[in-house]
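One chain of protein is taken out of this complex; the other chains stay put.
Labels run A and B following the written order; every chain starts at residue 1.
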Amino acid sequence: MKTASNSSKDALDKYWRREVIRRLSKHRSARLGVPILLFFVIVGVLAPFLSPYDPIKINLSEALRPPSSDHILGTDELGRDIATRIMYGARISMFIGFLAVLIGLAIGAPIGIISGYYGGAIDFALQRLTDVLLAFPGILLALVLVATLGVGLTNVIIAVGISSVPVYIRLARGQTLYIRELSYVEAVRALGLRSPTILFKHIFLNTVDPLIVQSTLQLGTAILTAAGLGFLGLGVEPTIPEWGTMLGTGREYLMSSPHVATFPGLAIFLVVLAFNLLGDALRDALDPTLAL
Amino acid sequence: MVSKIKVVATIIIIIIAAVAAGAIYLTQTPISEKVVTIVYGSDPGTLDTLQSHSATWTSLFNSVQESLLKIDSEGNIIPSKSLAISYEVSPDGLTYTFKLRKGVKFHDGTPFNASAVVWSFMQRYINKDVPFPEGTGFANRFDPIKSVEAVDDYTVKFNLKYPYGPLLANLASYRIAIFSPSTYIRAGGPNADVPLIGTGPFKFVEWKLNERVVLERNEDYWGEKPGATKVIINIVPEATTRISMLLAGDADVVLAPPPVEVPNLRQNPNFVVADVPSTRGVMVIMNNQWGPFKDERVRQAVNYAIDKEALVKNVLQGLADTTDSWVTPNVFGYTSLGKWPYDPAKAKQLLAEAGYPNGFKATFATPSGRYLFDLQVSQAIQAYLREVGIDVELLVQDWPTFVKHLTAPINETKMQMALTGYGIVVMDADGVLTSYFGGPWVPQGNSLVYYGNEEVKAMIKKAREEPDPKVRLQLYDQIMRILWKEQPQALLYFQKNVVVYSKNVKGVVPSNIADTYDITGLDRVGG
Partner (left out) sequence: MLGYILRRIVLAIPVIIGVTVIVFAMVRFLPGDPARVIAGVAATEEEVETIRRQLGLDRPIWEQYASFMWNLIRLDLGKSMFTGKPVLPQLMETMQNTFILAVAAMAIAIPVGIVIGIISAINRGKAIDQVAIVASLFGVSMPAFWLGLMLILLFAVTLRVLPAGGIGIPNWDPRYVILPALTLAAHLIGVLARMTRSSMLSVLGQDYIRTARSKGATEYTVNYKHALRNALLPVTTITGLYFGYLLSGTVLTETVFAWPGMGRLLVNAISNRDYPLIQGGVLLFSLIFIVVNLIVDILYAYIDPRIRYE
């Protein structure tokens, strides 16, 4: 009985997973977003083979060259090849995005689930704390954190990650509240299953879908927040080819050498757009009530 | 139903209030006014010029609050333009007596006389009712003055503890203005919201934080009145926006335009670009008491390793000059010491001689957005130093963190190298030499490099207290020669002071003192 129901559930899961992928591959947003992301991932991974230039080495005599056959996207204010920096930057910016999202998720989701599941005083206290955190605009929170921790790649990741924690708390809590009230969880509870088991097996696993969707969208937000910090001069170390910082310093040359800021800006825009498209597609694909 | 109406009513009231608030601003400007609009990147922060961190704003405010003496670009005092019409020095160099201009009034109606001068110096500069902030060049500047006293209503006497060569240069500094005592006292003294009141050709009208400062012509000015009746200084942080405003005709003058735009602006027939060499020096400081930098050969190697000409040409777009001395040629005490050439081979050789054939590791602190292209310059220096084996880790810091990093006492400091700058405010070598080398180390003093040669320190003190200018010049020549060889800090270049303005405007003059501008002759011509 038990094994039978389990295997049929597994089969259903397997089917559903395949169905999600099928739905994704048919979704127009995914068809646009995924190739853009793949392009940047490939370019980032293969950067050392695709470019003859060093992304960090300075060559002052080659500074501010417009796009040409030698430098297809031109050079920046210190003579570095912009195309090369954007390629290496794909690694950095995605790295920042993924780690920041992971931090937000790792801290925010458990808090939200526990808060929503247990309710009562814990929930009240946690929600008031979240209210407080949500009251600070994300970029300001990140700014204060970077001012506290100091400028640099690690600190930017931490700052951007922490500033997204309240978003995850809210989302995970809402989803938990919703699932908790579902009849099957009530049934498991009535059967006397221990809370931690319910928490993990029935609640956590069921919050995964909306969290995946939110995280995909949040990847874009994280990259934009990091870029904003770079714009304000509080991003990563300037030698690191992070797109936001490239755009931030490049804007000083916007009028006479627009290419220095244009291309990193374009790269940020495309990647954020692609993450948003993918997030939308995932949301639709994971929603069983939607016919696609 | 009732509450629905209330909600709608509230929304309507809010909208009306917003529109009304907008309409209140709609006031008309009289046609006869000659308004000049200036844009600058940062806010003054304070109206008390003594507490100001901004040389540029203080120099603009010098058109409101005048100094006792006025000098021309060669450093000669111009009595016809000064509040003090003549002066006398006692033979022992210990007493300076000034005759003051009669019939001058502060903008608040207070008469300008000996008691105002005495009050300004005794209360504010000598007894320091507020501590002097960094970068203002105030440190140690008033120590030699014993007292300032009124002989009669229009005669003031400065009594010195010892002969003090740079006194007149100090009194002529734009930094050292005469305040109106009555306004200051009425406002409640230091740290209060003291309005800007002086005797100058412009009157202060308003300051809106992060937005603008407005000045208007002082119709009762004792001297030659400027043509412009109103000056609006807009605060616009974004460099591209500042230039856009100029190109779009929303601004007449851009102070310190971004160097990359200067070549294009020079080509544009509608605008004038004026640039002059200034005393804004930028340098790499080294902790003289830390590891490798204890050895002067290592410090010399650092200077040899950096291609300063390339930095000036490619990063600063030529708007700076490399230097052959600690001060610019127009500063008293200047002596030509020969430039440090770019010679990486020599740098490597010196490092090897000092026992570092494979180089070493060091941290390099740099502020972000404080000095012209600071991040770019720091990155370039990092690259140059790597070429000779010095592996430098860049620490990018926001200003307060940077200041804290630089001012720790020697037993706590983590500072190894940093990019910083000095602006010579008073045209006399004493200021820079005393504060960076002659005086105590940070945090008690201002020697950021923890300079250690006691012999040189004594010589700097001697030169400061020497009344004979010729002897002083000789002393400075000796001191600077030793320091130039020791290289306690590597001076990279002196920036130029740049301004760009529309053809419709005249009388905005970049001064050769770091980051300062003279707008006392501002006028509008034609359209």
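Everything that follows uses one rule, which is that a contact is a pair of C-beta atoms (placed from the backbone, for glycine too) under 8 Å apart; a residue touches a chain by one contact, two chains touch by 3 or more.
Quantities reported herein were computed from a predicted structural model and do not represent experimental measurements.
Student: Quick check: which displayed chains does the absent chain contact?
Tutor: In the entire complex, chains touched by the missing one are A, B.
Student: From the list A:Ile103, A:Leu143 or A:Val185, pick the residue that touches the absent chain.
Tutor: A:Leu143
Student: Check the options B:Asp108, B:Glu238 or B:Asp295 and report the residue that touches the missing chain.
Tutor: Touches the omitted chain: B:Glu238.
Student: Which residue from A:Ser29, A:Ser51, A:Thr84 or A:Thr239 sits in contact with the chain not drawn here?
Tutor: Answer from the full complex: A:Ser29 touches the omitted chain.
Student: At which residues does chain A meet the chain that is not included here?
Tutor: 28-29, 32, 128-129, 131-132, 134-137, 139-140, 143-144, 147-148, 150, 220, 224, 227-228, 231-232, 244, 247, 251, 254-255, 258, 261, 265, 268-269, 272-273, 276-277, 280, 289
Student: When the complex is taken as a whole, what residues of chain B touch the one chain not shown?
Tutor: Touching the missing chain: residues 3, 18, 21-29, 35, 37, 43, 45-46, 48, 53, 128, 131-136, 138-139, 191-194, 208-212, 214, 232, 234-238, 240-242, 244-245, 247-250, 398-401, 403-404, 406-407, 435, 442-446, 448.
Heads up, the rule we're going with is that only the chains that are shown with their structure count from here on.
Student: So what's the Cα centroid distance for chain A and chain B, whole Å?
Tutor: It comes to 44 Å between the two C-alpha centres.
Student: Which residues of chain B touch chain A in their complex?
Tutor: 238-240, 243-244, 258, 260-261, 263-264, 307, 310-311, 313-315, 368-369, 373, 375-376, 378-380, 382-383, 394-398, 401
Student: In their complex, what parts of chain A are in touch with chain B?
Tutor: That would be residues 57-58, 60-61, 63-64, 77-79, 147, 150-152, 233-234, 237-239, 249, 251-257 of chain A.
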